[in-house]
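Attaching a single structure in structure tokens format; questions to follow.
One protein chain omitted, others in place.
Per-chain numbering from 1; labels A, B and C assigned in written order.
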Amino acid sequence: MRTEDIISKILFLCASFSAVIVFMITVFLLQEGVRMLNPSFLFGKTWSPHRELFGIFPTLVGTLCVVAGAVVIATAIGIPSAIFLSEFSPFWVRNIIKSSVELIVGIPSVVIGFFGLTVLVPFIRDNVGGRGESILAGWIVLAFMILPNLITIAEDSLRAVPRSYREASLALGATRWQTVRNVVLPSASSGIRAALVLGVGRAMGETMAVLMVVGNPETPWIPLGILDRVRMLTSTIAIEFSYAEWGSSHQYALFAIGVVLFFMVTALNFIATFVIRRKNIQ
Amino acid sequence: MKEAQKEKAVRGLLYVTVGLSIVILPIIVVWVIANGVGAISLGFLTGRPYRFEYGGIFPQIMGSIYLVSLCTLFGAPLGIASAIYLSEYASDNVVTRTVRFFTETLAGMPSIVIGLFGLEFLVYYLKLKTSLLAGAISLSFMMLPWTIRASEEAINVVPKEYREASLAMGATKWQTILRVVLPAAIPGIMTGVLLGMGKAIGETAVVWLTAGSGLEAFVPRTLKSPTGSLPMYIYLIATQGHTAEGLQNAFGASLVLLVMFLAMSVSALFIRNHYLRRLGS
Amino acid sequence: MSNQNQLITYAVVALVIGATVGYLAAGPITYNKQIQDLQNQLAAGGEAKLRGSLSIAGSTTILPIAQECANLFMEQHLMVDISVAGGGSGAGVKSAGSGEVDIGEASRNIKASELLSYPDLVAFSVAKDSVAVVINSDNPLAGDLDLTFEQVSEIFSGEITNWSELGGPDHEIEVYTREEGSGTRAVFVDYAMGGKELAANAGVKPSNGEMRAAVASNQYGIAYVSFGYIDDTVSAASINGVEAVVENVNNGQYPITRILWMFTKGMPDELEAAFIEYVQGPEGQAVVEDLGYISIY
Partner (left out) sequence: MSNTYMINGDAAAFSPRLALDKVVFKGFNLWYGDNHVLKDIDIAIKSNVVTAFMGPSGCGKSTLLRSIDRMNDIIPSCKTEGDVYIDGRNIYEPDEDVYELRKTVGMVFQKPNPFPMSIYDNIAYGPRLHKMASGEGLDKIVEESLRGAVLWDEVKDRLQENAFGLSGGQQQRVCIARALSINPDIILMDEPCSALDPIATIKIEALMRELKDKYTVVLVTHNLQQAARVSEMTAFMYIGEIIEFGATSDVFENPQNELTENYITGRFG
């Protein structure tokens, strides 16, 4: 019994470790960043560290624009694809496509960024206009990143709907699509929504791939069109952290951006967990 | 027959989107392979980088391997132990719910934030410098929640009957876990660990801040050596290399990185598909 | 043995083999060669007393010099590993001052605020350099572009926005700039901007290499880079009628010069000193000139 107790204590310590890490991250982000968290930081319109102006509003809006567009694109392609795979495709087709999609979940983002930089940006510049580096390029690159994950999770939640539901609906004379729309999708919706929320979080936290294609203007402005260049919260940290002097308000401002990111992603996580939990209760 | 027509229309639409997925998703892989194969040569794989555009990527390949192996060495045992605690020992109380929530939070943490933390805490505060060790530990923070989640799922799938049978033989809880639960859960755990390794090997922001942001021309000799990695190489060459040679090398490195990544996800899926099915029977 | 155990074994074996193959491939190729070289070196009466690793970061202007010197230095001292990273001059000062790296680099002088934050930095000059305005070599103006500081400041602050105002095609001028920590940017702003702010819509590129790559791939781009980064993919503009070449900097006609620095935190230790001496020495200075910079002598 003694050894059993010791083992359980050790295991508890291990389990607490990730909590400790998160706790430490939170504490140290807040400690460095909280002094900059004020309305003029969140709603200030100018980010220009050498003039001591730290307003992240345009960056925040830019980030949300890029993330929202990417999620919309990924949803528009991903959800119907998932419906097709789980409800309409022959088994062997589904197997091939599904396992190929699963294979590229989490493909290194720097490779996607490389693609964006060398193919997408020149393509947009030559065929759509602007400098190529744009919100549009950010959309496509991020959509690439979240699409495989979205298809996989959405397809899984669709397939988790018991077959008896489908049979019951079909037996009442409903068509396949009516069945999908009225029975399968509602039952799977919480899983799909959770997948979407997690996709938003993932897109928001992505650094490298978007950094390479969104343009990062000297002083970001609130974007007015899809060819405008923006900064992301993450890319601002990535570009500027290496030279922000110790103890300068610039450094605290970058930590404050970290705090904002942290809370947005944690909130999304909370929502996703809540959605999933509600599904489980049903 | 309006419904039948609608059904047809919907089907058509679905065919279009799935066709779009089929065309779009492999584009990057195909693009990298098509452009990268020409770059691969013995010299490229075994040489070291020279100025920005020339030479090989041997230190980067080794750096990535070292980083990921070390990160797995830290992250996997810790993650598996945590999962065992959460699924076998923890009763549902405030402490475990907190631990679980924090674990989920860590999973969603933007990698740049983890990198910042690694830089401040490991590099500056613990004075590890930008090094193999700092990079590997930071990567393991990122990998940890995924390992925990996958291991927990794998452990929960193990039927209750196995545990009962073992306990009824007079085994202690820990003996049961070690001899029955873990062996049965290992395929699932390995799937999770491999997927986590795939995430770690492609991660750029974290290694940039903690392991080394340069074009290292040497294989790390100690844990404190700065360490180059494939993602960092690709980032540097893709953004700064402006000549045909540079582009070619970036393609070659992308291909190598992709092959390593796919090797991990293929083996993960292989293990999952060939094993978990068996367990279910 | 059961099938399940077999599969586990396969997977583990595959992993182990994967890791060891990589390692073993590394072993014979690099280490045997290194040991052999070391033996040759010792047999030839050379010394191998320098060992250890050195990390260098900072100005991307100095990056090519540091990289090349590090390569040559490592060939001579086989037990030394030198890592060279970019980051910009601000990063060079910060990371050397905070002890993150051993040697920092900056392509501008240390700022007063930095000296307050990091009082124990010791600076060594390693080369001289200048800053050139560059455009794409396919730009119709390439080769003929001659600007005054006035025009430069108007272009980079966004007052002149179209190439036609400079006698070129009717297309927007696409301005790129370095990040604020950059030494090249600091020098450029000091000399050429005349107190004006850089255009808000200028695209930020955090290294000389990215500035050059951006202009090289954008026919309507304009940027400023270190002389060491001028090559045939970009075309440097003349300033006040003076061509942007090293001779004109040396004879004082080209209006921008600057000194490139390396720093250590406190006095350099043996290895750091050896490397800095190497860069300042004849071999290092040959590299400096070879790469298009100006020797300190």
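Rule of thumb we're sticking to: a residue touches a chain if its C-beta (ideal position, glycine included) is under 8 Å from a C-beta of that chain, and two chains touch if they have at least 3 such contacts.
Model, not experiment: these values are computed from the prediction.
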Residue touching the undisplayed chain, where the options are B:Ser166, B:Thr191 or B:Gln248: B:Ser166
Among B:Leu14, B:Leu67, B:Ala134 or B:Val180, the residue in touch with the chain that has been omitted: B:Val180
Those residues of subunit B which, in the complete complex, touch the missing chain: 91, 159, 161-172, 175, 179-180, 183-184, 278-279, 281
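Convention: only the chains that are shown with their structure count from here on.
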Whole-Å gap between the CA centroids of subunit A and subunit C: 34
Of all residues in subunit B, the ones touching two or more other chains: 213, 239
Sequence positions of subunit A contacting 2 or more other chains: 242
Touching residues on subunit C, where the partner in the complex is subunit A: 87-91, 93-95, 97-98, 113-114, 117, 174, 177, 179-182, 197-204, 206, 217-218
Of subunit A, residues touching subunit B in the complex: 3-4, 7-8, 10-12, 14-19, 21-25, 28-29, 32, 76-78, 80-81, 83-85, 88-89, 97, 99-115, 117-119, 144, 147-148, 151, 175-178, 198, 201-202, 204-208, 212, 234, 237-238, 241-242, 255, 258, 261-262, 265-266, 268-269, 273
Subunit C contact footprint on subunit A (complex, rising order): 48-51, 122, 125, 131-133, 215-221, 229, 239-240, 242-248
